[in-house]
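Missing here is one protein chain; the remaining ones are kept as they sit in the complex.
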Amino acid sequence: MATTTTTVPSAGPVVGSRSFLSRLRDGDEIARMITFLFAASVVLVTLLLVFELWQGSVLPRHKFGFNFFRTSVWDPIFDQFGALPFIYGTLVTAGVSLLIAVPLGIGAAIFLAELAPARISDTLEFFIDLLAAVPSVIYGLLGVFVVVPLMRVYIQPALKSTLGFLPLFQGPAYGVGFLTAGIVLAIMVIPYIISVSREVLLSVPRDQREAALSLGSTRWESTWKVVVPFARGGIMGSIFLALARALGETMAVTMVIGNNPIVSASLFSPGYSIAAVIANELTEATSNLHYQALIELGLVLFILTFILNGLARLLIVATSQKGSGMGHA
Amino acid sequence: MKRISGLFLALLVLAVVVLADNALSITGAGATFPYPMYSKWFDEYHKKNSNLSINYQSIGSGGGIKQVTEGTVDFGASDGPMNDEQLKAYADKHGSGILHFPTVMGAVVPFYNIPGVTAELNFTPEALAGIYLGKITKWNDPAIAGANKGVSLPANDIVVVHRAEGSGTTFCWTDYLSKVSEEWKAKVGKGGSVNWPVGLGGKGSEGVTGTVKNTPNSIGYVELTYAESNKIPYGNVKNAAGVFVKASLSAVSAAAAGAAKDMPDDFRVSITDAPGKASYPISTFTWLLIPQKFTDTAKRDAIKGFVRWALADGQGYAESLSYAKLPKEVVAKELKAIDKIQ
Partner (left out) sequence: MNSRLRWRKFVSGFMLTMTGVCAMISVSVLFFILGYLLFHGGTSISWNFFTKLPAPVGETGGGMANAIVGSGKLLLLATLFGVPIGFFGAIYLAEFGGGPIAFVVRYAADLLNGVPSIVIGIFAYALAVLPFKHFSTLAGGFALGLMMIPITLRSTEEFLRAVPRALREGAMALGASKWKTIVSVIVPAAYRGILTAILLAFARVAGETAPLLFTAFGNRFWSPGLNQPTASLPAMIYNYAISPYDDWHRQAWAAGLVLLGLILVINILARGILSRGISVSRS
């Protein structure tokens, strides 16, 4: 016989000490089931997404195998599809963006976490968060009308005349290209580096800094040689987050990258990225192979961002826990 | 507060859904080549039939073919006719065929943005093929300069611009280049989306025009109306008879003259590199791709009505937008073919 519904208050949750029927009557079991369904649907839809990506790319996976990642020819007429130019473009633009965003971002995070008084730090952080909210297409808009002409008229010629001996800065100055896309991406990912790094730096225990300062180090030395290394994991995590964002960016990149699937050493060259080619070609890929090759590119992008996001989370959590003293006595 | 906002939300949803389907809405997609023409047509037609709106999205001919085959749009549009493989794919998927209806004709022009050069340049077929193959890299190359004595061309690098996505304009352009250059035919071939040896990709005719407009020393190919309405200089092309012809409506009509007489029943024909002294060599028809069988009779009748209008009153808008009217023989043939739409 089920225990009756005497609601004896206990210190812990009541679930478990009453029968199924009585819980049902009170609506608890129904509530549990309903909310479980919603939670389960999240898992379901995610699984479905992965499944669709995998199933939807079966043709090129069987036809090209790993050669898909090694060949550069993307030819819808002859049904030859090689992903190399897109992977190259995605990685190069992301790399350029990090080269710019990481020093700027970490520098700004150090300032906000170590130097700025709390109110200024919070206010500036507020603005940085707003920067993160600006949609991609607006960055694209500014990219097309502000960055591209700037690059073509001033920056690319200047780079060419000073550093033109490097293969990186050769070739005509189109305005669009890898470098331009990298610069626009850099602006987009800086907020992620700043806000996560700032939080991680703030979580570094005071005694670390104070120990360094008491030993005679300057403010900068204690920051750079003690605090930052302590928060190193979390900062790396923020960089991975930024990288994941940069890899998946579509609109801003496709508006300024030049849309040319080639692998080129020059940063001035127009290029292509995975997200951009999917955006441009998905609605018109007539042959099944072409369509599925684009899906396979989507799968590649998904896996890349999945790994990076996972690593980022691990690093950030581990660093914060270290900082809050769980890691050591 | 929550209850009120919830109620408001529910009412809004209801309103949105209810204020719904009194109007008939038809969706089409495809070529950017005739987009200025079509957008004018659909706008005018909507003014005449206010409860019918034909929503046309210019995503490129490749997109038009693909989406009409998938069935996600009611009709497609392309300036590269569907090849046999694509026709078969459509028939396999739908169990019935798809029809081509030429709407207007147009010219694909080589347009350029060279600082200091406002003259109309003459382009030989060899020059155009060479530029797009990446073999001719500077504007003052003899292959270009030779045909343009008297124009001082700078020694700047040529920025080649092409389409980023599957395009009927590309089809026409590469069809022409394949006819005039063996090397192009072997290396690249003709199609809506090719493996370009060089160049920047612009999205749609609009994107190519924007890129050329903003990029000095660039050359691109686009339908005549885009170059004209944006006041970008375009060159004359040497035709099969050896004459440098400027793209114009009469030159396009001259190119279509032969085809008009021998128009096949399915209306799929290429008029590039056409014979005749006055013919412009890079001309093309542009087609609406209309399914043969419609399940929705309202949509079917609406589309048939539109096509009839386009072949009659609609032609009147063509010339002011730099498209050439269809030859009379073709129109007559099409009016008969409309009855094939079930």
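We just call them A and B in the order they show up, numbering each chain from 1.
Convention: a contact is a pair of C-beta atoms (placed from the backbone, for glycine too) under 8 Å apart; a residue touches a chain by one contact, two chains touch by 3 or more.
As the structure is a computational prediction, the values presented were derived from the model and not from experiment.
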* Contact residue for the chain not shown (choose from A:173, A:187, A:226 or A:239) -> A:187
* Just one of A:31, A:99 or A:215 touches the chain that is missing; which is it? -> A:31
* Omitted-chain contact residue, chosen from A:77, A:142, A:155 or A:236 -> A:142
* From the list B:230, B:248 or B:292, which touches the chain that is not on show? -> B:230
* Identify the residues of subunit B touching the omitted chain, counting contacts across the whole complex. => 2, 9, 12-13, 16-17, 19-23, 25, 27, 29, 35-36, 39-40, 42-43, 46, 53, 55-57, 70-73, 202-204, 206-207, 209-210, 213, 226, 229-230, 321
* Structure fact -> Against the hidden chain, subunit A presents residues 7, 9, 11, 13-15, 23, 26-28, 30-32, 34-36, 38-43, 45-49, 52-53, 56, 103-108, 110-112, 114-116, 124, 126-131, 133-138, 140-142, 144-146, 187, 190-191, 194, 218-221, 223-224, 244, 247-251, 255, 275, 278-279, 282-283, 294-295, 298, 301-302, 305-306, 308-309, 313
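Note that only the chains that are shown with their structure count from here on.
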* Asked: Which integer distance in Å separates the CA centroid of subunit A from that of subunit B?
  -> 38
* Structure fact -> Residue set of subunit B touching subunit A in the complex reads 29, 59-67, 69, 86, 89, 157, 159, 164-166, 189, 191-196, 198-203, 211, 214-215, 217
* Asked: Which positions of subunit A touch subunit B when the two form their complex?
  -> 73-78, 80, 148-149, 152, 172, 174-176, 254, 258-260, 270, 272, 280-281, 283-286
